[in-house]
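To start, I am sharing the structure in question, which I have written as structure tokens.
Other chains of the complex are left out, but the ones given are in their true place.
Letters are used for the chains, namely A, B, C and D, taken in the order the chains are written, and counting of residues starts over at 1 for each.
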Amino acid sequence: MSEQSHQKWQFTFSRDVQRLIETVHTLRRIWVFILILGLYSSLAVAKEFSPFETLLDLPSDIFALFGAVLSIILVFRTNRAYDRWWEARTLWGKQVNISRNLAIKVNQFASLEPEERTGLQKSIAGFAYALKDHLRSKATLREVPGWTDASENPQHVPAWITQRIYAQLTDLLHQNRLSPDELRICDTDAHDFLNVCGGCERIRNTLIAGSYRSYAIKCLLLYLLSLPWGLVEDFGLLTIPVTMIVGYVMIGLETIADDVEEPFGTDLDDLNLEALCETIDRTTAEILDVTPVGAPAG
Amino acid sequence: MSEQSHQKWQFTFSRDVQRLIETVHTLRRIWVFILILGLYSSLAVAKEFSPFETLLDLPSDIFALFGAVLSIILVFRTNRAYDRWWEARTLWGKQVNISRNLAIKVNQFASLEPEERTGLQKSIAGFAYALKDHLRSKATLREVPGWTDASENPQHVPAWITQRIYAQLTDLLHQNRLSPDELRICDTDAHDFLNVCGGCERIRNTLIAGSYRSYAIKCLLLYLLSLPWGLVEDFGLLTIPVTMIVGYVMIGLETIADDVEEPFGTDLDDLNLEALCETIDRTTAEILDVTPVGAPAG
Amino acid sequence: MSEQSHQKWQFTFSRDVQRLIETVHTLRRIWVFILILGLYSSLAVAKEFSPFETLLDLPSDIFALFGAVLSIILVFRTNRAYDRWWEARTLWGKQVNISRNLAIKVNQFASLEPEERTGLQKSIAGFAYALKDHLRSKATLREVPGWTDASENPQHVPAWITQRIYAQLTDLLHQNRLSPDELRICDTDAHDFLNVCGGCERIRNTLIAGSYRSYAIKCLLLYLLSLPWGLVEDFGLLTIPVTMIVGYVMIGLETIADDVEEPFGTDLDDLNLEALCETIDRTTAEILDVTPVGAPAG
Amino acid sequence: MSEQSHQKWQFTFSRDVQRLIETVHTLRRIWVFILILGLYSSLAVAKEFSPFETLLDLPSDIFALFGAVLSIILVFRTNRAYDRWWEARTLWGKQVNISRNLAIKVNQFASLEPEERTGLQKSIAGFAYALKDHLRSKATLREVPGWTDASENPQHVPAWITQRIYAQLTDLLHQNRLSPDELRICDTDAHDFLNVCGGCERIRNTLIAGSYRSYAIKCLLLYLLSLPWGLVEDFGLLTIPVTMIVGYVMIGLETIADDVEEPFGTDLDDLNLEALCETIDRTTAEILDVTPVGAPAG
């Protein structure tokens, strides 16, 4: 591999080490649980040095039993959470594509006037901003960039904006500026606006089947509660830090899955919907030669 | 991570812990089996303290043998069951998309009269309600919201309603209110109504290949029946609770897979088809500016 | 979970236990192999109690070596076999969808006469019956329900029937009863008839790469042949039943994969093509208001 | 399961056992490596019986370390190689479908003359034969069945033949024998000819990322080189055959993956492209009622 990739790797590693240090403070998030776990494991150590030494001595085989099931459920949770995250990203990527395509096609086919171009861009970019709000909370039309002076107040803002787009296309058709065939070519993309919206709603509204979430927590608890009693005979005083570290690692994997499976929030791992909206806004504005409705001049 | 996500995590964890407590009473579902397992494992303990101590002493290697196969089949069952569940959810999500798209397109292209809009919404929302009934049991046209005064009694209600939609589209075409090109644009979505229906029927009618289901039960039994004899030498009296807990965990994973792979019922993990039908009803009603046929005013 | 689901679970479990009992007689299928394995393992036991006790004593580590590879290949076989089975089911589900859609569309657009409806239904349902025969053995046109008095004898019956469908569509086009646009809407579905056929042919004609099948058998043999020599020191006389049970479990998984990967036969796990053909026949007959060609009146 | 399936299973098993015997001679392929491995492992045995007995004594834990990583990479290699093989098969299956569909559609819509049918079949079947040559080595137009008297010598033969197909379709359009709408219906399939070609080129030209291939070899070597030193203490003289067998099994899995991931060659596991070309040739010839260009009369 080249010198360049050597440097890149060092850069990547440094970045990750830096990130590692940053995440130390995320310990705060789960430190209560880790601390309780530490106290709990000291019970096992205390027992070991007490007259009841042989009581409740779990052979370490117990980890083969619980660990296997825990692995199955953690692998399942990790993969499914990531799939949801990546599907959400793919849907937004599709929104970028169809926004650009629609802008190019309508502009070329109908030779739009400046005002019409502004109107079209306002609808396309507005759809993206509205979808972002819609996925995070309730979208309100007046808070969507470009639509602040709207008088309507629809319940489902993305669907309402899609209606505006189809209304504009139908107008152009009735003015014979768009042929029926060209309308159909535009529909290929326009038609996917609500598909993207519906796909994102599906991801937001349907978490991984609840039984699996509750089952994962149960297995994790069983595993962590039995851990110190199995370790103590071999590990002695080291049982306490080892239990805490293993607890941190295991709870960590479950927690990340929990975060990642809800990709539309504002967490560190969530999708950067603001940046995606601005990309749509800026590139459609360049294509249509107008000013972006919401993005800072780029 | 932000303070907000910190709180969110605590909230999530609390929710899961609460859920955990709730599911304790689901123990009732399988307590008979767990109890039998406990009694059975006490046989092994009794033997250990009897003169026949060395008889039937299974080395714990046996778990490496049976456990590996059990893992394979449980992973397989879990993933396949979830795939079915998620595919069912995706199909219903598609139904939401195509219902909205069809409503927008027909309305914009044909400038529908109020009665026509009511009729179209009745068909689109009725299809969703009919599909729900169709997947749970036999659908009857008169029990579908909006169609209570219908005189027909078709066998396959969703197919019959799809015919009504195509009849309405053909009417608009013959009145020259919908051009052939616009008809085709509408067909893109209308055409998927029966695809969604067929996809759901496939999931409902075809369970995971029966041999795998029976095989999973066989492996589970073999594993649980041999478990106490292998544990007893190392675990002594702890054999009984450990066997019961492991039994609960293993039977639990299989049981969840069994529930999740049939997503159209009314169990806790099943899809909330009522809410999906009402979403379709309400959003198409807003698009077409009519009253929903079955959903409470939202 | 509700009382209802409680009962359902008990029902499911009972059904599976019942199934379990039924499958005991499937032991017959592989009892020769299991018996040979039992005799073979008694060699190892005999050796253990003979003067050559220490000869050929395999440490049980050997299972970690062979077992890992065996797991890899069995997981691979199980998943791939199931993928094929589910893809076959999906293709037939698609056939149900496109058959219904085509019937609805042609009927609505061209306002078919009774004879034409009979002819169309004969082609659509006939395609399904012909495809079933084609996938199981050689299809003969005269044995297809509805085509018993045909004079032609084509080699590839499904392709021939597809030609009849396109001929009927072209006729309607030439009579101006189907517009070119409507023809294209119908083609969306008609066009998939041969895609479904080709997809099923692909699954039938191409088994999982032969080397993997042969490799799986090799690993299975190596594992089972070394098993008793590794078990005997720890298990003593129990070696014989344990070897036989492990053999039954391992051969079982491979055998199920072998069955499931060929989904078009008439085995217990194979797709119920008869029921699918009758579904297509009956629902298209209801849509077109004619008598099914092959299904009993339903 | 039925008696029939009983027999089938016995048949399948016999077939596999027979195959097993056949593949013994494939040992030749890797016997040099296995022999070297055997000699190498005898070093470990020699050491064990020498005065340096305790030197280089690897505890068998080492296999847990190396074996886990080896499993990960072998599972990865096996699945990815198979995915490539199956995708290649799916692409050729698609070629079968679109060839038949195109033949049926053009024939029905344009009522082709005998010569035109011959010409069309020559293009469709020729494309398949040319694609086969193109994927194996350099295709030459004159060596393609049906095109032996061509005067052109294009670089990219499949693309050139696709141009001929579009030229024929455009001709029919200019003669008003194919309406624009019918052209579009034909394009649905014609258009996929080059997609299949491009997909196959992608599979042929892009192997699994090189680093993973090299990494797999490295892990395999590390594992096999450390194996005898870890086994020798427990296995004694049995170390040599066990090392050779494990080596055979492990190298075998990697070798199969290596073969399967290049599906267009002429190995035992490679796709039977000749048979697929003849299927396309024969079925399109039957549809168009002409003589196949390259397949023996069937």
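For this structure, a couple of remarks:
As a working rule, contacts are C-beta pairs under 8 Å (C-beta built on N, C-alpha and C of every residue); 3 or more make two chains touch, one makes a residue touch a chain.
None of the values given here were measured: they were computed from a predicted structure.
Shown are 4 identical chains; the number of copies across the whole complex in this structure file is 5.
Here, only the chains that are shown with their structure count from here on.
Among the remaining chains, not one touches chain B and also chain C.
Farthest chain from chain C, judged by C-alpha centroids: A. In summary, the pair chain C and chain D forms a contact in which the copies contribute largely different residue numbers, shared numbers making up under half of all those used. The best fit of Cα atoms from chain A onto chain D calls for a rotation angle of 145°, in steps of 5. Annotation: 37 Å between the Cα-based centres of chain A and chain C. Mean C-alpha positions place chain A and chain B at a centre distance of 23 Å. Not a single residue in chain A touches at least two other chains. Taken as a contact graph, the chains are arranged in an open line, each linked only to its neighbours along the path.
You'll find the chains touch as A-B, B-C, C-D. The part of chain C that touches chain B in the complex is made up of residues 1-2, 4-6, 8-9, 12-13, 16-17, 19-20, 23, 60, 63-64, 67, 71, 74-75, 78-79, 82, 85, 89-90, 93-94, 96-97, 100-101, 104-105, 107-109, 179-182, 184-185, 188-189, 231, 234-235, 238, 242, 245-246, 249-250, 252-253, 256, 259-260, 268-269, 271, 282-283, 286-287, 298. Those residues of chain A whose C-beta lies close enough to touch chain B in the complex are 26, 28-30, 33, 56, 58-59, 61-62, 64-66, 68-69, 72-73, 75-76, 80, 154-156, 159, 162-163, 166-167, 169-170, 180-181, 183-184, 187, 191, 194-195, 197-199, 201-202, 206, 208-215, 217-219, 221-222, 255, 258-259, 265-268.
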